[in-house]
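My structure is below; once you've seen it, I'll send some questions.
Note that one protein chain is taken out, while the other chains of the complex remain in position.
Which chain is which? They are A, B and C, in the order written, and residues in each are numbered from 1.
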Amino acid sequence: MKKKFHISQNNITIIATILLFFLLFLFGSVTYKGFFSPQVFLNLFIDNAYLITIATGLSFVIITGGIDLSVGALVALVSMISADLLNKGVHPVLVIVLVLILGIVFGAFQGTLICKFKIHPWIVTLGGMFLARGTAYLISTDSIVITDELFNNISKFKIPVFGKSYVSVSVVIALIVVMIAVYISKYTEFGRSIYAIGGGEQSALLMGLPVEQTKILVYVFCSFCTALGGLMFTFYMLSGYALHCNGMEMDAIAGCVVGGILLTGGYGYVIGPLFGVLSMGVIQTIIMFQGTLSSWWTKIAIGFLLLIFITLQRVIVIQKERNKTVIKTQRKTQKTQHNAQSIG
Amino acid sequence: MAEKDIILQMKGISKYFPGVKALSNVDFTLKKGEIHALMGENGAGKSTLIKVLTGVHKLDDGEIYLHGKKITPKSPLDAQKSGISTVYQEVNLCPNLTVAENIFIGRQPKKNGNIDWNTMNEKAQKAMERLNIYIDVKQLLSSYSVAIQQMVAIARAVDISSGVLILDEPTSSLDNNEVKELFKIMNKLKEEGMGIIFVTHFLDQVYEVSDRITILRNGTLIGEYKVEELPRLELVSKMIGKELEVLEHMPKERKQKDEEDENYIIYAKGLGKKGSIEPFDLKIKKGEVIGLAGLLGSGRSETAKLLFGIDKSDEGVLYIDNKMFTSMYPKKAIDQGLAFCPEERKVEGIVGELTIRENIILAMQASKGIFKYIPMKKQQEIAQKYIELLNIVTPSMEQRIDKLSGGNQQKVILARWLSTEPKVLILDEPTRGIDVGSKTEIQKLILSLAAEGMTIIFISSELEEVVRCCDRVIVLRDRLQIGELTGDDLQESMIMKTIAEGGQ
Amino acid sequence: VGCGSSSTTTSEAPASTEQTTQEAKTEEAPAAPVDEKIVIGFSQIGAESGWRTAETESIKKTCEEDPMIELKFSDAQQKQENQIKAIRTFIAQGVDAIALAPVVESGWETVFTEAKDAGIPIILLDRMAAVDESLYTTFIGSDFIEEGRRAAQYVIDTFGPDAEVNIVELQGTVGASAATDRQKGFADAIKDYSGYKIIKSQSGDFTRAKGKEVMEAFLKSDGDKIDVLYAHNDDMALGAVQAIEEYGLQPGKDIIIVGVDGVKDAFQAIADGKYNCTVECNPNLGPQLVQAVKDLKAGKTLEKWIKSDEDVYFGQKAIDALPTRTY
């Protein structure tokens, strides 16, 4: 990214998020014993690697102005299918490949319904959610333990970072996914088309962009990331279970939004979900370190922290936007003068 | 006619919308190196013909040949690939992308397979400069006015074009200088052998650049003519289907300034907003038609928005009918008898999903509030009245407004504000995209309303129109009032002069 | 890996007792000074039912009353990943023991190993985890399969082995281990009696509302054939009781009602004659947990399964027990 860095409408939310993320971490560090440690920080990545991957995929969909509610259920399905196949003695590498292909097919199916038949993504992916979880139930209603060696090894593999602290394999994959996503969103035609579609689907169409194809691809990408995230989740859990990640789609969406992606489409950076998810992870860690809240107070506290977070974010954004208009218009005045002179 | 000169041929094109026969059996040919004007009243089917050609709409009947080969474009992308690039009537760009991206999206310059942002920005800068526009192309499109956006759309199309260039009312929101730049480019492209289809309602422009004219009326082809062979009056009468009686200069009695009368209906004192418009004073009397003139971005729309309370002023006060207001918002303004017909029809004017009837009564209902619901019969009466008065072409008043032609949408918005029977009517580019016949009708309407005592603030880029309708013109430049013209001074040349010299 | 030793920076903020616990932990010596508080980290599934709230309350209360114990409580909102995070947090905080009511059986291997590496014992509560026995210290709780069997036994005792009995079953949340096991236990027990048939079985999600709704549908389609309702928890059964009353039959007489859990409302319903039997599943695990942790500290080895005291209540026995019920 050689472009000069400047605060704009596009990146202000994400900057606010990053700022608030570190503030929260600081808050946790001074409040709780044992909070300020490299491993606690890295645990944020380890525990949320799958969510980061999924939220990043989802952010593409949201930027086009769509939504995917099926991600949580798809993770459950992926874990279930992997566990079932592994139990049946299928080679783990083949399982991984199959599951990723499943993600692609699933995304293509949803994307086709949404784009070709113009059914609203909310409904299609709600259907997709029922379908995925339902299929997982059909495989088994019990949870299935994964005993496969490869899966176990990946699950237990620790990549040292500094000192004794470590990250898991999934963290590395997640970060690579984020990097690829950032690259796609910024340096490929496909990535830019996504923003164009989010800015105005009709306009994008009239500008001669392959809207339908792009949108289907976006859903494919999202489901692929979800399948990949599902695999990470399976490594993390080492089990397949139809109830895995119940309601996780909300976490993923919230991660995107907190990371500065506008649900109406068109605005936001795909690096955002990374920080969005991490911020929510910090909130959760703080609550866990707190350790005296009863169940309901936990809910209330999470909601309350989320509220403060989002409100602060809004305040920062509004504040910046206000300053912004003044600066911009001043600059424009000079140009207008230029125009006028060329007439006179 | 040399066959090889023909780039594009459309034969027997028909297109039906529910309840509307938008095109029936229309033929059209475009030759190499010509500018071909497509003319017709609002709703005649010009845009539809273009949309059929570029694959936005599926045609119901007919054939299209490009370079002698039959094509069936299924999407704008197809059309673009086969060498047809288009600027559609409404600005169809993405407000969330930068200007540069809007110009290059879908065909960005690459380096090692990656989008090369620097090259793209440079190229975009050049493309805009070619149109004599000097702006920061790295800013979001949404931070620029419609006019600039229009120029961006043109820059994009010009940059893409490789055979056929279609411009659907590209000039409606441009001022003379920009139109001039555009024509320069068009002529250059023409010399390079490109065929250009040009839609406009400005007769002057047609005669300035076009080689041939095709006229549509009510979705049928009236004929194809060489420009030299078709005098203006004949063109107009062919378009509207009857002899033209209204087009000659309307005599205008200018109201003279009555110095004693201190009773202003609008009196803005030091009204301003930081970063948007410098504090200004404005005094308007009842029944006056006052014009705001200036270049693009001179702050005309901003002045109007401030008066109507869409932008909040941060200094000064506003008196309406001698009542003082320090803050304003649209509802309050409407209650005080103001009405504001905004300039960006698609964004600020229409509510696309609602019907014509609903769009018309919207402002009236808003001022009455939720509980005084206008009875359906009354609504229909009002809608019917204005559909007739403004000659809105539609199968029924229950048609969704976004299914109307551009000009007719504009008329609906005008109807919305007329129906509130305001004391002060602010019109920001009210005749944009409206055909000649209706334009004169609207100008007449404005004058008669003023005669009945309505005060009108009139913003238009067409100085001719301003001069014809206004009693007094305020000239703005760079968000500052720099002059005022009345009486005999009120001439196009004087306005131009004031703009050029005034600020210095 | 040694997570316990990582935190040394924030010394002023926390209470000094914790600081010393921390040090005690670093030594990883079982013979910690007796006057220090023992810290238990407890990861609860959530608060999805009154039963679970009662369990939480029991543990909290016992720990509060015991001056030796300090409790770190974390609610997982029904999510296994949250429980894993919580366990990691406990490890980071260096607690003395981790108590866990696992939301599912599988998927604990990695994190249990981490705890083991950090030298922190894990005690499972009310549900098993499918891991190697070496990874957890003990399991305190009941046997869902046994509960299903007991419920079936009651039905068989009531009707006699040769009777023709039509049973409808209200299952818990599909996939929940309580539901699967209670279904299995019941089915196993009636397998040998050919007259006993489950004619309808549907999920009621462990809730009263769903229990009532599903029962309504059962009654509409099979109305007068139903002899017994077996519900995987009392709440669903209580919902179904209402449906039966509204249908115009007498619950407890026309249809025999058997539920699991032993919540107070079920006892009340038995007393009112609308309910027949509830198989207890005891949530008051607090005392047993605290005892186990203390034993552990004292260096004792624990049994792998500490069963909770449970009973089957019906008839007069239930009515007598009603005043003593706490949840």
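The rule is short, and it goes like this: contacts are C-beta pairs under 8 Å (C-beta built on N, C-alpha and C of every residue); 3 or more make two chains touch, one makes a residue touch a chain.
The rule is short, and it goes like this: contacts and distances are computed from a predicted model.
Look at the chain that isn't drawn here: its UniProt entry, checked against "NADH-quinone oxidoreductase subunit L", "Dihydroorotate dehydrogenase", "ABC transporter permease" or "Dissimilatory sulfite reductase beta subunit", names it "ABC transporter permease". Of the chains on view, those touched by the hidden chain across the whole complex are A, B, C.
Residue C:A209 is the one among C:A163, C:A209 or C:A298 that touches the chain missing from this view. From the options B:L233, B:V351 or B:A451, the residue with contact to the unseen chain in the full assembly is B:V351.
Touch with the chain omitted from the figure is made, among C:A47, C:C63, C:V155 or C:I190, by C:A47.
Chain C residues in contact with the hidden partner, per the touch definition given at the top, are 47-50, 52-54, 56, 171, 174-175, 200-203, 205-210, 212-214, 216-218, 220-221, 235, 238-239, 242, 246, 248, 263, 265, 268, 327. Remark: the residues of chain A touching the chain excluded from display are 113, 116-120, 122-124, 126-131, 133-135, 137-138, 141, 250, 253-254, 257-258, 262-264, 294-300, 302-304, 306-307, 310-311, 314, 318. Mapped onto chain B, the footprint of the missing chain covers residues 310, 329-331, 333-334, 340, 342, 347-354, 358, 362-363, 365-374, 416.
Operating definition for what follows: only the chains that are shown with their structure count from here on.
In terms of which chains touch, the assembly is arranged as an unbranched chain of neighbours. This structure's chain pair with the greatest number of C-beta contacts is A-C.
The mean-CA centres of chain B and chain C are about 71 angstrom from one another, to the nearest whole unit. If each chain is reduced to the centroid of its CA atoms, chain A and chain C end up 34 Å from each other.
The set of chain B residues that touch two or more partner chains is empty.
Chain C contributes residues 1-3, 5-7, 9-10, 13-14, 18-19, 22, 41, 44, 46-47, 53, 56, 60, 71-75, 77-82, 84-86, 88-89, 92-94, 104-107, 109-110, 113, 130, 173-177, 180 to its touches with chain A in the complex. Listing the residues of chain A that touch chain C in their complex gives 29-40, 43, 46-47, 137, 141-146, 152, 155-156, 158, 164-166, 233, 236-246, 284-285, 287-289, 291-296, 298-299.
Chain A contributes residues 2-3, 8-10, 186-189, 192-193, 195-196, 198-200, 202-210, 266-267, 325-333, 335-340, 342-344 to its touches with chain B in the complex.
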